[in-house]
Each structure stands twice: as C-alpha cells, then as structure tokens.
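There's a structure below that I have some questions on.
Only a portion of the chains appears, each positioned as in the full assembly.
Chains here go by letter, A and B, matching the order in which they are written, and residues are numbered from 1 within each.
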Amino acid sequence: MAAPILTLTTDFGLADHYVGVMKGVILDICPRARIIDLSHEVPAYDISQGSYIIESSWRYFPRDTVHVVVIDPGVGSSRRPILIEAGGQYFVGPDNGVLAPIYACAKCKVRVISNKKYYRRPVSRTFHGRDIFAPVAAHLAAGVPPGRVGTTVKNYVRTAPQQPIQSGKRKWSGSVMRIDRFGNLITNFEAGAFPDLERFTLTAGQVKISRLARSYAECKPGELLVIAGSSGHLEISMNQGSAAQKLKIEPGAPLELLLT
Amino acid sequence: MAAPILTLTTDFGLADHYVGVMKGVILDICPRARIIDLSHEVPAYDISQGSYIIESSWRYFPRDTVHVVVIDPGVGSSRRPILIEAGGQYFVGPDNGVLAPIYACAKCKVRVISNKKYYRRPVSRTFHGRDIFAPVAAHLAAGVPPGRVGTTVKNYVRTAPQQPIQSGKRKWSGSVMRIDRFGNLITNFEAGAFPDLERFTLTAGQVKISRLARSYAECKPGELLVIAGSSGHLEISMNQGSAAQKLKIEPGAPLELLLT
C-alpha cells in the first residue's frame, strides 16, 4: 500500500523551525507519511497568494493526498479550522478564504474541525499549524475517517476569485495574479477562454504587448511576449529576462486585453 | 517497523549542494531513512541561533530520531565531534556548544565520535557534515548501537543559556533570543515563570509595552503586544506587522520586564 502523502503550504519561511516542527508532529502521528513542501515563502499573511499556490498544485497529486495550508493571520481568534473533501483529496486549514479555490470543485464537502481529540494538547495561541492543522492532517493520513473530525457546514468563507470582467465588445479587464521567480506575470485570463488569440493588445501599466509566442526561445532575449503558461493562464514573459522587472508592476495590477 | 527519522540543522543555506550531498551520504548508508530539514538558514557560524533551532524542535519528534546539527566554524580543527543520547533521541554535531541546550535533559549521555569506522573516507578538512556527522548519524539510524561510536566524556562544551536575571524585587533583565520571519521577538522570559502576568511593562529599546494579548487578532493591526508564544516564551509581536521592524532591534538585544 502506498504511503500517505501530505503537502504543506505556509507563510512560515524556511529559516525558522516552524515547518520542521510541523513535520515532526506529523511523523509522530503517521510515521509512514510522505511530506511534500509546496511553498513556505508565501508572503506573511497573504491569503490570496497562498490560495494561488494550492490552487495551482493540488491537481498534480494522487488521490487521498492531504493538503495542509496555513496562512493564518487570525490564529487564536474565533476563525474556524476546516477540512474540505474535494476531488478525491483533503484540504486542511483556517476558514479565512485561503482554501476558497477548492470550493469550485464539484461535490465539495466542508467540515469544521471540532473534535479536539485530534488536536495536539495544549493548543497554543499562535501556532495552530503545529497544534491543530498538522495533527489533524496526520490523523486523516493515518486513516481517521473525515466524519470523525467534525460535522459539515455551509457557512464557510467564500472569497470570490478575481475573474476578468468583459468591459467592451472585444475588451476584458483582468489582473496579475502572481509574479514568479523568473518575473513572469501570471494573469487571470484563462488561455482556454481565448482560443483564437491572434491579433490582440494586452496593456500592462504603460506597456502594450501584441506578440503571442509559442515558446520563450522564439523571441529575442529581452522582448516582452504573451504565452499560454503552464497553469493554463496567459502570462506576460520575457525570453531570458524578467518581465516583472521591466514592467515594474506588482501582483494585483490591472490588465486590459483588447482583441483587434 | 517505522522508518528511522533524521533531522538536519545547518548554516549551509539551500543554494549550494551541501545539504543535498549530506542526504545522499545518509541514504547510501541507511536507505530507509526519512530526512527532515529543521533549518539550513542559520546565519553562517552562528552557534547560538543554531542552538535555538534544535532546542525549539527536537521534542516534537518521535523517539529514536537522530538530529544532525552542523554549525561548525571550527571544522578541521581539534574541536571534537560528539553524539548525545538524551530524551530517547540522538544528537550529532560538533562539540562547540551548539548542542548545549540538550544538556539540560535528565540522563544525558555524551560520547566523542572516535570510531573512524563510521566516517566517510577520506575525511575532508572543511566538510565534516558530509564526512563525519551525516554518515555517523546514518549508521545510528540504521541500528549501530551508540556505544560503538565512541566512549562517554564529561568535559564537553557547556555554553550557559542566556537566562533572565532578577534585577530588582519585581524586575528582570532578559534578552531577545530570536527574531522570526514574522518579526516576532522571542524573548528568554519563560511564560510559565510569570503565570499571573497582568500589569507589567516590558521595555525593548526606547519602547515600553504593557499589553498582554491572548491572540494577535485581538489587537489592532500595527499595535505592539506581548503574547505567550508557541515555544513557551514571551514574545513581542504585532498583529499583521513586524515588531522587529518597528523596534529595530536585533537578536541579543536587552529587555527589561517590570511587574507593576
């Protein structure tokens, strides 16, 4: 039988001991668990960037994977810990919208993690990653049925995803969802929504881009281009350079797509 | 039987191949080993910050875990490699004080790692993480009894921990042990030593803080607060902001706690 897989997504960084301690807690409960880091470099308290990471990653993992997502500015307050069953996988984290992208799945079931039996005791005020989310995830990975963790609820936090808005006959307003290490600007325009993209202008800040590339290498180094990125969204990129640095724009920046 | 667990704590960073190579050496000797990173971002040569990481982490790991701690400015000199048995776990590293927090455990046994049979050969002058600590830890994880590694000694380096000093009837002098990614200042005041903390002034640099919070979220964003942190120490924090950035102080900075 394959070992259970857990993934971790946090804003804890890798310099502190927090991530390592969560792994110790998990292995103590579920010694066979395989633990995979998605990212721990989510900017502190940035729920929307945390959402981006889990949304972009979970589909690549096998059935029954347990995903732990801890971007949790409300730790210790009344915000609830939740467990989501969706797409044959499990998601554990705070009910603050960070897991909202998962709610788009069909047959999504959300539970409040109310059964304190699966908490680590005592529960600290500031580190529920260690005391609630990691141990609950480890118990799930070890075979505890989701129903034991808590009852289903309907009133969870649904943050609306930033979808593009059609603002003219052939015009859409969108935004930059993410900037990656290479300086690619990942937009919220789904490539599949514009299958015949040929003649267009994508405006980002002061700059207009009209070049759709099929690979980075087909452009000159330093040239700005639009490409269907690996996450299925249009990306603004530069061959062997950073589009973000060139354009000097940040996640959330508005974009305008005009089909010409 | 559960797979043996090893943890790694170093000042090697993650950009170089050093950590990966240690893992290769470990898996070559003990293919079943599960290797967990605690931190590799300990500032270069910073024994006290390395101590902080292992002290804050090891208790969360299962019995028989082998912890490898390599902050080793004296590599290649006469400083000795040691193995500590304590609390049902194992600790491998240089005898330079980095493992000193472990000596507080009852029934702590310290051995010099003298049996070169468990070294990787040849032993380099500069990378005992690869040539001594990783292979010895892997052999322990694979079942070699600690007694084979070397004989017990008493004259190991005991660095006194930075404990607060009572400097008045209701006054204590302490210090900042650690600043984490969120800018929390983790102090050396144990929360348990001040169970009735209500009216107090904690002075850090030019700033006095009198607010004890039960959660970050109970304070306004940007407000400085004192909270019982997840490691059992008082921490100076800020809701959704960096106390360290606000106070502009460094690890080691003096603090004064006055009960009023």
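What to note about this one:
One rule holds for everything that comes next: contacts are C-beta pairs under 8 Å (C-beta built on N, C-alpha and C of every residue); 3 or more make two chains touch, one makes a residue touch a chain.
Bear in mind that the values here come from a model prediction, so they are computed numbers and not experimental data.
The full homomeric assembly consists of 3 copies of the same chain, 2 of which are present in the displayed coordinates.
Keep in mind that, in the parts below, only the chains that are shown with their structure count from here on.
Mean C-alpha positions place chain A and chain B at a centre distance of 31 Å. Residues 2-3, 5, 7, 14, 34, 36-42, 52-53, 56-57, 60-62, 65, 180-182, 214-218, 227-230, 235, 237, 239-240 of chain B are the ones that touch chain A when the two sit in their complex. On the chain A side of its complex with chain B, the touching residues are 11-21, 23-25, 27-28, 31-32, 35, 44-45, 73-77, 79, 124-127, 130-131.
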